[in-house]
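One structure below.
Complex shown without one protein chain; remaining protein chains in place.
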Amino acid sequence: MYRYDEFDHALVRERVEEFSDQVARRASGALTEDEFKPLRLMNGVYLQLHAYMLRVAIPYGTVNSRQMRQLAHIARAYDKGYGHFTTRTNIQYNWPALTDLPAILSDLADVEMHAIQTSGNCIRNTTTDVFAGAADDEIEDPRPWCEIIRQWSTIHPEFSFLPRKFKIAVIGAEKDRAAIRTHDVGLQIVKGEDGGTAFRVFVGGGQGRLPHIGQEIASAVPAADLLAYLTAILRAWNLLGRRDNIHKARIKILVASVGLEAFREEVDKHYATLRHEDLRIPEKEAERIKAYFAPPPFEDLPKASAPFDRALLADPDFARFARNNVRRHRKAGYASVVVSLKPLGGVPGDITADQMDAVADLAERYAFDELRAAYEQNLVLPHVKLDDVPTLWRALREAGLATANADLATDVIACPGLDYCSLANARSIPVAQALSKRLADMDYQERLGPVRINMSGCINACGHHHVGHIGVLGVDRKGEEYYQITVGGSPDEQAALGDIVGKSLPADEVAPAIQRTLDRYLEIRAEGERFIDTVRRVGPDPFRDAIYETLDAANA
Amino acid sequence: MLQTLEGVQNGPRLSVTTPLDEVEAAAAATDVLVLEFDAFRDGRGFSLAAVLRERGYAGRLIAAGKVLPDQARHLRRSGFDAVELAPGADAAAWDRMGQAFSGSYQPAVDPAPTIWQRRRAASNDPDLQGLADRLNRETAGKDASEILKAALDPALGLRVGAISSFGAESAALLHIVAETDRDVPVVFLETGQHFLQTLSYRTQLTKALGLTDVRLVTPDANEKATLDARDDLWRTDADACCDLRKVRPLARATAGFNAVITGRKRYQAATRAQLKPFEVLDGVLRINPLADWDADDVEAWLEAHDLPRHPLVEQGYRSIGCWPCTRAVQDDEEARAGRWSGMDKVECGIHLGRRQVAA
Partner (left out) sequence: MKIVTANRLSDGRVIYAGVGSQPVEGIDQASVLDETTAEIVLAEVAGRPDIFVNPYLVEVQGHVPSGRDRLKERIRSAGPTVGHSVAGGVG
C-alpha cells in the first residue's frame, strides 16, 4: 500500500497545525460558528446530536495493521471504545471533544492518516472496489489512480468551496463493486484506443433527496489526461452549479437540468483551455505510486488446499462461513475473506477497539498486513492463503467477527440515524437490529441467497436506500417515525433506483413486512434467480402485495 | 505570497456571481480587476480567477468581500495577487494562514513548484553533466532543430521548459520550438517594466507560432512592495532590480523543470563566448540550440520563415530588455551594448550560476 514520503508527512502535519489555529480562533471569537463550521467539516468534524463526530479518512478503504491499532487507540483514549465504518469506507467516532481533536489528528498523522475532506463541500474520499488487486476479473488495479486523485484533490485551491460535496469512485473491472453510477463522477478503467489505460467516465450520479443514476460522458479518457478532464468537469459545475438551494446544488441536478449533451459541451469548452501539460500526471509520479501497489509476495500454491477442504467437511459452521464470506482470488491457493461487521442483532458497521486490535493482528499474520474497508460497512482481508482460512476463522469467531452473512439479508447497510445524527428524521439502527433478529436463522438466509437491504434515517440517504434491493427510508410524520419501503434498487453495473411500493409503515411493521417480501420471493422465484433477478423480471407488484396484505387485513 | 491591502481598491469590481463571459469581457478591458466574494463559501471566484489566468489575463487580480484568512492560499494559487481586507480584519492571521502549507500536490496557477514536481526533481537527479556531455557529442555538427529534438526525446524523461524575452531575436528560437512541439511551456518574465511593444509582440508571436503554453511570471507582490514599491529600484541598484524581477521569479517558475531551453548565442557577449548547446547550471540542463548562430543566421532564419519582427528593431534596438535599462545601439557596437549601458553589467543574472551572483 501507499506510504508517505516527506512531502505527505509535512502536509498532514501542517494540516493539524492549521486546524489547531482554527480551533483557537473559534474559541477566541475571531471565527464565528458559521465561519468555523465549513473549516471543521473539511477536517471531518461534525457537531451531532450528543457530541462532535470525527470522520477519519480511509483512502480507498485500504489500511494496515499499525493504522488499525492506532484507530483502536483513538477509540479508547478519546472516545467510548468503539468506532463506526461508513458507506464511504471511512471510520467515525461519535464522542470526541473539540479540545481533543488536534491531538487525535496528530495521532492519526503519526500513522499516515488524516481526516482531510471527509466532509464539507469539497472532493471527498475516493472509493473503489474492496477486492482491488485481488479480484480475478480486474484489468488494472484502480488504487494507484485513487491515490493520484487523493493527492490531486487534497486542499485543492479551486475546488475546496464547491456548491456541494463531490464524490468519486474508481473501478478496474467490468463488474461494479463500488457503485460508481451513484457517484458524482464514476470512473471505470478501460483499454484506450492505443492499448493504454483509459477511463470511462460517468457523471451526475447521486443519491439523497433527488437520486440520479450517473450517465456516461466520455468513453475513454486517456489516463494521462484524467486530471485535466476531472478539472474541466469540476470547473463547469463550480461555475454553473446552483448555490441558492442546498438540495439542488449537486452536480447531478446541473447535469439533469441542462442535459448531458449541453453539460458535455461545457466541459469540453473548459477542457480546451486548460493547461494540459501541467495537469498531465507525470509518468514517473504515476510509476512511483503504482509501485506501492505491487502485488504482495504470493507463493505459488496449488489451487486446492487440504486444510481448507478438511475443515469444510469437519465443521458445518466453517463450511457456512466459507460459502458466504470467502471470495475467489486471482492467485491460486489464496482467497479474500469478508469480516462481517453485522453480528445478528448488532449495530451495522460498529466495531470495538478490541476488535480493531484483533483484526489488525490477523491482517498482519495472515493477509500481508493489509485490510480493506468495504462500502457495505464490512472489512475484508484481501489476500489470505486458503490453508490459513480455517485458523483465521477460529480467531475471528473468538473476536465476535465471524458472522457468516456477507451479502445475505442480515448484512444490512444502515446509517447511524436519529440515535446520533442531527440531520436524521428517524432511527435506523433499532429497525436494522429488529430485522436482523427476525431473519437470524442462517439456513433461511442462505435459502434466500444474496439480497441487499439498505436503511437511511433521512432523505440524505447515507444508508444508500435508493439502491438497496430492498430500501428503507425513515421519515417523520408529525413527530412519529415511519418508514418507506422501496424494492428493486441496485448499485452495480445494472444500477437502478428502487420503486417506492406504497405508504410508509410504523417502525415495528418494517421487519415483518420485509420478511413477507422475502417469503414472496421464495414462492415466485424461477430456478437460479437471485432476489434482484426476480424483482427485475416481475416488477414490484407482487412485493407490494406482500408488504401491505396483512396490514390491510389488520386495518380492514 | 498574497498581498494584503487596506482600504477599497480601484478598478472594475465584479461579484463572483457574475457569469464567466462577462468577467472575461471586463478583464479584457482592464489591467486591475477586483472580484468580490458575496460569501466565503461561494467558491466560484477561485474558478473565475483560474480561468482568467489560464486564458492569458496578466493584469492584477484582487479578491474582496467575504473571504477568510484560511482561504489565502486558495486565492493565491488560483491566480489572485492580493486581497482587499475588510475593515478590522486580522492581517497577521492572513499571513499565518497564507504560509500554513509548505507544499501543494496539484498544479495550479501559481508558479511555485508542486510536490509532484519536487519529487520528480529529487528523484530525477540523474547525471545531468554526463547527459550534457553526451548530447554535446551526439549533436556535434547538427542544426538547431536536431539539437532541440534530441533534448525533447521522451526517453530522456526531462521536464523541459523554454524561457524567452520575446525580444529582438526571440522569434527564431520560438519558431524552432513551435515546429518541434507547440506545447512546450514558454516562460516569459513579466517584469512590469517591459516596453509596450514587447508585450504586444509577445501576443502577436504567440498567436503566429501557435504556442499553447506561454506562462507569464511576475515578481512576488510582497517582495516587490517591500523592495521596490515605487518601481525605481533600477535607478539605484540594477542588480537588485533584476534579482527581484527576473532571477527570483524565474527560479520559482522553472523549479519544476530540470531542463530549460534558452536562445543564447556565443556571439552575443564575451560572457557567452564558451557557450555549448548543452550545459548544466545549478542542477538544471540548459539547452542552447542557437549557441553557434550569429546575427546573420538569425536574420536569415527570420527572413526565410517570414516571422514577425519586434517593432523596436527598426528603431535600432538589437537586444531588448526592460525599458529603463535598454537603449538602441550603433551599427558598430555589440548587440548587447545597449543593455545596462553605462553600468558595469552585462547579464541580468538568470544565466549565471547562483554562486557567481553571490560573489
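Letters are used for the chains, namely A and B, taken in the order the chains are written, and counting of residues starts over at 1 for each.
Everything below uses one rule, namely that a residue touches a chain if its C-beta (ideal position, glycine included) is under 8 Å from a C-beta of that chain, and two chains touch if they have at least 3 such contacts.
Since the model is a prediction, treat every value here as computed from it, not as a measurement.
Novice: Going by the stated contact criterion, tell me the shown chains that border the hidden chain.
Specialist: If we consider the entire complex, the absent chain touches A.
Novice: Just one of A:325, A:433 or A:534 touches the chain that is missing; which is it?
Specialist: If we include the chain that is not displayed, A:433 is the one touching it.
Novice: Among A:82, A:131, A:334 or A:531, which one touches the chain that has been omitted from the display?
Specialist: A:82
Novice: Of A:50, A:191 or A:328, which sits in contact with the chain we cannot see?
Specialist: A:50
Novice: Using the definition of touch stated at the top, determine which of A:2, A:229 or A:420 touches the missing chain.
Specialist: Of the candidates A:2, A:229 or A:420, A:420 is in touch with the missing chain.
Novice: Across the whole complex, list the residues on chain A that are touched by the chain not included here.
Specialist: 26-27, 29, 32-33, 47-52, 80-82, 84, 97-99, 341, 343, 346-347, 350-352, 354-355, 400, 418-420, 424, 427, 429-430, 433, 476, 478-481
One rule holds for everything that comes next: only the chains that are shown with their structure count from here on.
Novice: Would you tell me which residues of chain A are touching chain B in their complex?
Specialist: For chain A paired with chain B, touching residues are 5, 7, 10-11, 14-15, 17-18, 21-22, 25, 30-31, 35, 38-39, 121, 151-163, 227, 235, 238-239, 243, 270, 273-279, 282-285, 288.
Novice: Provide the residue numbers of chain B that touch chain A in the complex, in ascending order.
Specialist: Its residues touching chain A are 20, 40-44, 46-48, 50-51, 54-55, 68, 70-71, 73-78, 90, 93, 96-97, 100-109, 115-120, 123-124, 157, 159, 183, 185, 213.
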